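First comes the structure, then the notes that go with it.
All protein chains of the complex are present and in place, except for one that has been dropped.
Showing chain A:
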Amino acid sequence: MSVDATLSFEEAMEKYDPVLGFEVHVELNTKTKMFSSAPNVFGDEPNTNVNEVDLGMPGVLPVVNKAAVESSIKIGLALNCKIAETCRFARKNYFYPDTPKNFQTSQYDEPIAYDGYLDIELEDGTVFRVEIERAHMEEDAGKLTHMGGASGRIQGADYSLVDYNRSGVPLVEIVTKPIEGAGSRAPELAKAYVAAVREIVKNLGVSDAKMERGNVRCDANVSLRPHGQERFGIRSETKNVNSLRAVEHAVRYEIQRHAAVLDSGQPIIQETRHWHEDTRSTTSGREKSDADDYRYFPEPDLVPVVASREWVEELRATLPEPPAERRKRLQADWGYSDLEFRDVVNAGVMDSIEETIAAGASADVARKWWMGEIVGRAKAADVDPAELGVTPQVIVELNKLIEDGKINNKMATQVLDGVLAGEGAPAEIVEKRGLAVVSDDGPLLEAIDAALAAQPDVAEKIRGGKLQAIGAIVGGVMKATRGQADAGRVRELILAKLGVEG
């Protein structure tokens, strides 16, 4: 495998202007498939979530899943698209074992949704509008595993094994118009766009939206043209870039590769590229050729889908608040600064904080816990903060224990340890672990006497009005009580004992 030459990203940007385009496939989370009643379930025993329709048996009749159409319309609406009054399915003909029918049922010239846009907010707050060409309905293909050969890749494989469980899973393919003007922010925009689409379909509840499971898959088109030239350059299409980070890296890499090819005076070959996460580079797939002549024609086994305006409006009324608007509202409600809010979003704890506030905590308390102890522990355990096992109720209870003076902050972290160890609710753990703050003055007064006796010079200073010296005595008392005293109360008692006004 030869390594392609690349230019530095900076040099590529000096010389060329990138144009992007994306095809994002979203797997819907309907209970059944697009055209058959077989279950749409990930990860089961191969070839068991199928029936005669998915296996392309002769003489079978596909029937459209109404829920999948509704999900598709919702996606179209969330992408600010027009919804077609009437649209049809088409057969996309090709021979490959991932489809047993020798065609994929898709939509061709009549997508269900078209002419939309999505406003993408970049990290520094810049808003970039991405125009949506279309969103159409189709079905997923089966999964091939290439066996033999050295690398598990198709090159050198001896044979392939096919599982059709994924065959017929409803897909919506979202296609952008060419994206111009992103300049050096193209890789960042690419990542932000795919992230936004993923967030939208997740928020709509129409997809599980897990990229690692292939619920959201991205093909990234990249071309370069000299600055000032209007005509687009020749593009490459990098397939199946399946993480947000990879989308950013793949676009960046392709820009650098294209720039090197153009600089050497060679033409770009219009081709499919494969992304390799290990080397963070792409390799040539195949050139676009006759094989892309799919001979689309209207699917004779399916009748048109007519989306009455009443139906579309009914569906529009069910749409949740768009994620970007929701973020703006939450930030305003919580009174976080831009920086604080961005950190919360990046840490993936916005939903958790919202739930915690709903459970009764203040916005500041919720942020303190989620961004402090919980994020730290989640990172150490390598899990998502929300999956650590801390419920909003736990935080509310912990905070109440602190506010009531029953425990201090240090003890609260020990109580949290107990919660995560499955020892029960915070109050129970305080009891079981004997963590309560010592509030009975008797033992405190004894400890204070001992501390004063141990440091008579300090006691003298305090009597003389040097109140800052009191820290040494408080420290001695805290040590003697193993941190279980309320420091504020200790201070009051010391002052009273020495007859000094605090």
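Note that in this section a contact is a pair of C-beta atoms (placed from the backbone, for glycine too) under 8 Å apart; a residue touches a chain by one contact, two chains touch by 3 or more; residues count from 1.
The definition used in the following text is that contacts and distances are computed from a predicted model.
Of the names listed as "Aspartyl/glutamyl-tRNA(Asn/Gln) amidotransferase subunit C", "Sarcosine oxidase subunit delta", "Carbohydrate ABC transporter permease" or "Acetolactate synthase small subunit", the one that matches the UniProt record for the absent chain is "Aspartyl/glutamyl-tRNA(Asn/Gln) amidotransferase subunit C".
Residue A:P97 is the one among A:P97, A:G205, A:P320 or A:G335 that touches the chain not shown. Among the residues A:T32, A:S223 or A:Q256, only A:T32 touches the chain that is left out of the figure.
In the complete complex, the hidden chain is touched by one of A:N80, A:T272 or A:T391, namely A:T272. Within the full complex, the residue among A:E27, A:D163 or A:E188 touching the omitted chain is A:D163.
Contact with the chain not shown here comes from a single listed residue; of A:P298, A:G348, A:G389 or A:P443, that residue is A:P298.
Considering the complete assembly, chain A touches the hidden chain via residues 30-32, 36-39, 45-52, 55, 63-69, 86, 88, 93-97, 144-146, 148-149, 154-155, 157-164, 239, 272, 274, 285-286, 290-291, 293, 295, 298-300, 302-306.
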